[in-house]
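Quick one: this structure, given as structure tokens, is what I'll be asking you about.
Heads up, one of the protein chains got dropped from this complex, but the rest are sitting where they should.
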Amino acid sequence: MNNLTNLLTRAFFMSTPLVLGALGEVIAERTGMMVTAVEGIFLIGAWGGFIGAYISGNIWLGFLIAMFCGLTVAALYALTTVYMNQHQIVMGTAIAILVSGFCTFFYRVIFGIQTTPLKVLVLPNMEIPILSKIPFLGAIIFSQNMITYCTYILVPIVFFIIFKTSLGLTLRSCGENPEAVDAAGLNVRLVRFGAVLVAGSLGGIAGAYYSLCNVGMYTSEIISGRGWIAFGICFLGNWNPLGALIFGIVFGISEAIGIYVKALGLSTIPSELFSALPYILVIILTVCRKELRVPNRLGAKYLKEN
Amino acid sequence: KESKAEAQESVKEGDNSDYAGMKIVLILPGSIDDQSWNASNNAGAKQCDKELGTKIEVVESVPVEEFEQTFTEYGEKGYDLVMSAGSQFDEACAAVAPQYPKTVYTVINGTKSDSENMVPVFPKEYEGSYIAGIIAGYTTKNGNFATMGGESNLAMVHLLDTYEAAAVEVAKSRGIADAKANRSFLNTWTDVSIGKAMTSQMIDNGADTVFCYSNEATSGAIQATAEKKAKFVGFAANKNTESDCVVGSVDMAWANVYPWIIKGIKSGELKGAQEVGVKEGVFETILTDQCSDECKAAVEKATEDITAGKLDLKQYFSN
Amino acid sequence: MEKKILVELKHVSKRFAKVLANDDVSMEIKEGEVVALLGENGAGKSTIMKILYGLYHATSGEIFIHGEKRDISSPKEAIASGISMIQQHFSLIPAHTVTENIILGHCKGKIDYKAKEKEIQDLADKYHFAVNAGEYVKNLTVGAQQKVEILKALYLNSKILIMDEPTAVLTPQEAEILMQFVREYVAKGNSVVFITHKMKEVMEVSDRIIVLRNGRVSGTINEEEVKSVKETELVNMMIGHALEVLKSPGGEEENPKVRFSVSHLSIIPKDEVPILSDVSFEIRGGEVLGFAGVSGNGQQELCEAIYGARTINTGEIVLDGEDVTHLSITERIRKGIGYLASDRYKYGMVSDMSLSENLMLKASYLERWVKHGIIQWKKVNQDTEKIIADYKVKAPDYSVNIGSLSGGNQQKLVVAREVDMGRNLVIFDQPTRGLDLGAINYVHKTILKEKELGKSILLVSTELSEIFALSDRIAVLYKGRIMGIYRNGEISTDRIGLLMAGVGEKEATNG
Partner (left out) sequence: MDKREQRKKLSFTNTQSIFDVLFWTALAIILGLVASFIFLPLLGVNPFYAVSVMFSETFSSTFNMGNILIKTAPLILTGLAFAFTYKANLYNIGAQGQFYAGCICASTVSLSLGGKMPGFVVILFSLIAAVLGGAIIGLIIGFLKAKFNANEFLISMMSTYVIQYVMQLLLRTLLQESKHEYLKTDYLDKSTWLPKILPGTSVSLGIVFSVLTAIIAWYILYRTSMGYRIRVTGLNQDAARMSGIAPRRQYMIAFAISGAMAGLAGLVEVNGMQHMLLTGFDTQIGSYGIGIAILANANPLAVIPAALLFGFLQVGGTALGHASDAPASVIDLLQGFVMLFVLMSFFFRRKIELDRLKKKKVQEGGEVA
């Protein structure tokens, strides 16, 4: 029982940045923009978050800077894809390479060569008064950190915005038929640009989660593919914030189980299998989930000649 | 310690200009700020520069696919000594070295010496880890050890073997009859998150003393150990300052060995495959106050025994 | 009484990278009138209206609304000035509901869907539009979708409604309803700009006619003259010369050889009403069988079934004595069946490929231009050049992208290809939809020429005039059934109209 609680606590803990990243991705993809720069955004978030927190000594300032960094990279991505009509997938690749070079380079510029790791104190967990006393669930869900709680709160908010407000209607319409949005007198490019910026901000925070909530340090391999998992979760969650939450937790659990089995040190099952588990899961789930409703113009350029 | 003294002597003698004229390069597979293997080798090079007045060029983050090219490049440029740190350089070195007989190739952690000019230096990591195991044995309360390695290569397996053997033996001698070690591999050297998650899982599974040998990922392991209020034994670098949960570290003090290598090569005394270990001063044990006197004594004794060749550590190897 | 001028366009020019779409166009829209905008494909009708609606920016020129100079930089300003536009290709979102489509961009904050839905339902009911406000647009027929577009304008209380070829996709009945709406709407003091290629509609509904040619205003017919103007005059303004007169078919002696036959063909999707049931007919060599009917009664499915693009439940298809029922599309192409699909952009061409590459489209598995898997481009290019010359396609050469041609010229090339592929049978599905008079003329000539070559020709059209002009025999399709097959000349337009509406018993075929 205790072991299970620990495992699930870890699962929820690890699912937070995935959900956060996927939420941003949902918002952007609803407008037709795949934020393929997600790896780069996560990475620069982790980088900026750490540097901000280390230098200022204030972890929240770190998150703010991470958000700003993610936003900047997203702005670069949106500028080139939305306003300069470059291809989304291609641009994402270019940005991933650029950001990885940038972060490593400037980490050294800022800190020089260190022989012991620079660290910050990670964001402490915070038990929510009453709720954390609920048996089982209390320990798993209500004894996490602030960012995790914010993520939980963000899910219904994003859901509400997307499905119940005029802004959401505009967002969704941009992904379905941008010409119609244009004809209705709205600025498609601005909407897309804004949505990508939001995705970038959330992605930046998600990245910072790894450096500021998880390990309290920055390394160039800190993201290693997790941004893509968030990207996949957005697909699997059917471009729905609730779906993103559910699949984010599914992946948190799968990662936790993978770790659990690996930690048992069984030599009979190859541990590589568990390392590959999240990726295999994405493949299987994408193939199996037939009812996916892709935004009609996801990934397509919107060329407007006037 | 001996070599240090010698070095200082030679500085006094003022023949360091000789060393300054040597063209030496150190090739590292990872980033020099990885806080582990690469960092400590870089420190070795810096030590030489300071001690001997050499000007060692350090080339970092050389990807696997460029090993051969890089060795060739410095052979072509007529370097006197091409050093590289990591057994993964062995094969590439063997392929290139015979073509440039005037250049000496040294692979730290390597074992292969096919030609005259190949002088691999192999640190007997399993000796150092045995000592680390003793520290762990005195640290544990419940006799449950967690051991982790970056990937499962033979040297890694051997050093974990001796570590576990020492730890369990000591724990049993302290009356913890069911002492046991649990081992797993991270499959990554660099991913801090995985290091952290694995460690906390292993502590959840009952371990109270943790050992992790990988690069950046080690920091994740220490982090988790601190959070879960367990204890950590550092290896390959001095981890004591990183967190209070580190009870002691067995540092690989390349700073002691590098000058020795360079001097040996300069004088032509160093030939063929070299093995260095506790005796040569590669390992420096740094204990914190958390270690009991009993522990300190045991560590000292083991160090002496190994130096004297009284302990057969190979008996513990699982294969 | 002089009507008040609402909108004035003065000396508007619009230059795209490759064309001058509008050249010094001046026109006005008055209160309570229907202005018909006429012109060939590419004359610049859509462009000038898109400028007024703010979708395009004029290169030069001025726009006055209520006598005030306005800078309309986006539809937002146009909408604020009471202008709405229904575009040639609807701007609806199929995945959203009618309500969502209508309120897009015109609501704030939290949306109370229930209230909005009711508001829109009331609006629809007021105009007697049979549209369910909560329905998804993708489930609506084209006619209903257009009503949604109109509802958008009504919802915004627009004073000026621009309709770009609104009837191109409608059935005759739907078109009639639309005309009715236009009259009522204008009667309330609103104005409509009506873009169309159809003379009949122009005559029927407009108060004033403006004709564009090559981006310039080539003629204006004022209110007083509208009643008296002749079609030929308009045609002259549009294309600069009179149309050739076609030699209509009929009265020739009949080729006795049946080359193509379909028997008992049915397509019945599971748990749904049949799309086609028990369709049987035959076509002789050198004969045109015209299929009349309101679109959506199974015409496209029939064509696709014959072409092999749709699986059938029962039936047999025989070409020149050979059963082709179970052959793949490729094999049918090999047997000499050509198919001009009604949606050219979707099924008939690849916009980003050159003319010769588009000519190749259906021949990639044939030996005609391909040897051992290698395409003989030289030969294809030569053949393309020949088609460009023969069909008078307006294109510099074979290497330009087909997408850069005007609609009519695209259609010429696609028709040429299908005629070429279809050695034995050619299926024409709506071959002239959206084309201007000149292009229509060309397509009609081609069909008659092919008929003379002894091919069997199946022609589907929603334009009865086209059916009458070209067919030897006429079949009427209603809800997937053949209501009867008649010789051209044996049946009146009225009678066909009734059959198309499903009135009349199924008669003995093969008259």
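Each chain gets a letter, A, B and C, in the order it is written, and its residues are counted from 1.
The rule is simple: contacts are C-beta pairs under 8 Å (C-beta built on N, C-alpha and C of every residue); 3 or more make two chains touch, one makes a residue touch a chain.
Predicted model, so just to flag it, every value in this text is computed and none were measured.
Remark: the absent chain touches shown chains A, B, C in the intact complex. If you put the hidden chain back, the residue from A:Thr31, A:Asn177, A:Asn240 or A:Ser275 that touches it is A:Ser275. From the options C:Met349, C:Leu413 or C:Ile440, the residue with contact to the chain not on display is C:Met349.
The chain omitted from view is touched by exactly one of A:Thr72, A:Thr104, A:Asn238 or A:Asn296, namely A:Thr104.
Contact with the omitted chain, checked across A:Gly232, A:Gly252 or A:Pro295, is made by A:Gly232.
Annotation: of C:Ile329, C:Leu448, C:Leu464 or C:Ala501, C:Ile329 touches the absent chain (contact as defined above).
Interface residues of subunit C facing the missing partner chain: 15, 17-20, 23, 214-216, 307, 309, 328-330, 332-333, 339, 341, 346-353, 357, 360-362, 364-365, 370, 373-375, 377, 396-397, 399. In the full complex, subunit A contacts the hidden chain through residues 76, 80, 84-87, 89-91, 93-102, 104-106, 108-109, 220, 225, 228, 231-232, 235, 270, 272-273, 275-276, 279-280, 282-283, 286-288, 290, 294.
Seen from subunit B, the chain kept out of the figure touches residues 25, 31, 57, 59-66, 68-70, 72-73, 76, 87-88, 91, 95, 151-155, 187, 319.
Just so it is clear, only the chains that are shown with their structure count from here on.
Averaged C-alpha coordinates put the centre of subunit B at 78 Å from the centre of subunit C.
Subunit C has no residue in contact with two or more other chains.
Along subunit B, no residue makes contact with two or more other chains. Interface residues of subunit B facing subunit A in the complex, by the touch rule stated above, are 31-33, 35, 39-40, 42-43, 146, 182-185, 187-188, 190-194, 196-198, 200-202, 204-205, 216, 219-220, 223, 237-238, 241-242. On subunit A, the positions that touch subunit B within their shared complex are 3, 6-7, 10, 14, 104, 107-108, 111, 113-117, 119, 122, 210, 214-217, 219-222, 224, 226, 255-256, 259-260, 262-265, 271-272, 275. By the touch rule above, subunit C contacts subunit A in their complex via residues 16, 53-57, 74-79, 85, 87, 89, 91-96, 100-101, 103-111, 113.
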